[in-house]
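All protein chains but one are shown at their positions in the complex.
As written, the chain order gives the labels A and B, with residue 1 at the start of each chain.
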Amino acid sequence: MTVDLDQYAKPGKGYYLALGLEGSANKLGVGIIKHHLGQLSSTNRAEVLSNVRDTYITPPGEGFLPRDTARHHRNWVVRIIKKALVEGNVRGTDLDCICFTQGPGMGAPLQSVVIAARTLSQLWNLPLVGVNHCIGHIEMGREITGAHNPVVLYVSGGNTQVIAYSDQRYRIFGETLDIAIGNCLDRFARTLMIPNEPAPGYNIEQMAKKGKHLVSLPYTVKGMDLSMSGILANIDQIAKDLFGKAKQVKNKQLIDEETGEPITSEDLCFSLQEVLFSMLVEITERALAHVNSNQVLIVGGVGSNERLQEMMKLMIQDRKNGQIYATDERFCIDNGIMIAHAGLLSYRTGQTNDLWNTVCTQRFRTDEVFIKWRDD
Amino acid sequence: MSSVPTATYGAPDVSEPIVFEPGQQIHTTNGRTTQISDIVLKAGGEDRDKPTEAKDTALGQLRAQLTTVQDKVNEFLTERMKKEKEDKTDVERRILDDGVDEDDSD
């Protein structure tokens, strides 16, 4: 038996269209997705009609403040919605629903976007669908890659989770006990005064490609979970000792033991990535064994990191029929289309939010969402 | 009923309500009190997130006028907060100064 996804289709219309709005962190994204009637499958794929994004950019060395991020979103949201409608060549009357990120994320940016969603929903008489940001990543990743029932590694600026589906929930098998991996990478980027654009850890990744000496760092897997703040504090201190600008301190020099060459900032980026990604591979592998799966889907902004994908691939190749799935930056990095897609799945099973039920929440766990559209 | 946005303020030390209206000046959507944080500008960042300009419509005009009212209210309240803080510091200083006198007499 499969879930009937067509009982909410407009009469005489062969498809659904959803507008999705995302603004839980520093990316503002608006997308429009099309589902043809019937089950989604390799011959009936969701169609991306538009996927527009604008990022709040901070100067190197600065994190994004909620206030300025919210300001970015509210000053751009109407323009970006309009651009998505233009690119998708879609009228308001073509749409079935408006989907928005209800959480988790930063409070002020989430709130500034839901205001636009609520207004447009009433102006055009369209139902609202609140979407869990993590579920957006998972469902978009499954749709784009065709991974049917993978263990999901969700790695971004705000989240680090290993997730597996069972019994209409995406259950969290392991997660970070403190900071998210993208946050860890971004904060180290700030220490090195390199920019955080375009994705969490992107510039760390570029520098790491030139690194070759491994600096010893703590390895902190705790059961199925992991901890990263201690590693960050450790490498921050090394970086400050080596390259700090404080005048009274004479910078130390650190020498690679094997080659006798000095340790560079590239080496630090390389070492940080190696230790963090090894930890992720370890807990993902354990989740695979636990649920007896051989597919891994990597989603979230850090998921576009090629070294992470490569390390995960080495692990999965040792498993029978092991498969790794990842998406490119259009879908990995926060975007509106994933919100439109997951929201539309929800809408197709009759789930909408009335206005009073559209309050955004900074904490919204992945396993709180009832996955009505799957029954496997 | 007014055709412009207004704000009316009241407080225990204010005998008559204070009304803020847009006034006759030119109104824009780029408010003085809704700029990007100084921290960003000081770190060498630029503001590429200014609001869209008001369209030449009634709603465009309303949005610009409301921005002016927002500036007036924000600046008025910030000034009052500053003054209250100064008054408080004065009182604290007087009390502390008295305290110093006592210490001296020991």
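The rule we apply is simple: contacts are C-beta pairs under 8 Å (C-beta built on N, C-alpha and C of every residue); 3 or more make two chains touch, one makes a residue touch a chain.
Methods note: contacts and distances are computed from a predicted model.
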| item | value |
| --- | --- |
| Which of "Cytoplasmic tRNA 2-thiolation protein 2", "RING-type E3 ubiquitin transferase", "Ribosomal RNA-processing protein 42" or "Transcription factor Pcc1" matches, in UniProt, the chain that is not displayed | "Transcription factor Pcc1" |
| Residue among A:L5, A:L49 or A:A116 that touches the chain left out of view | A:A116 |
| Hidden partner interface residues of chain B, rising order | 1-12, 29, 33-34, 51-52, 55, 57-60, 62-63, 66-67, 69-70, 73-74, 77-78, 80-81, 84 |
| Chain A residues that touch the omitted chain in the full complex | 70-71, 74, 77-78, 81-82, 85-86, 89-93, 111-112, 115-116, 118-120, 122-125, 355-359 |
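In the analysis below, only the chains that are shown with their structure count from here on.
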| item | value |
| --- | --- |
| Distance between chain centroids, defined by C-alpha means - chain A, chain B (Å) | 38 |
| Chain B partner contacts - residues on chain A that touch it in the complex | 56-62, 65, 67-68, 71-72, 75-76, 78-79 |
| Touch list for chain B against partner chain A, complex | 34, 36-37, 39-40, 43-45, 48-52 |
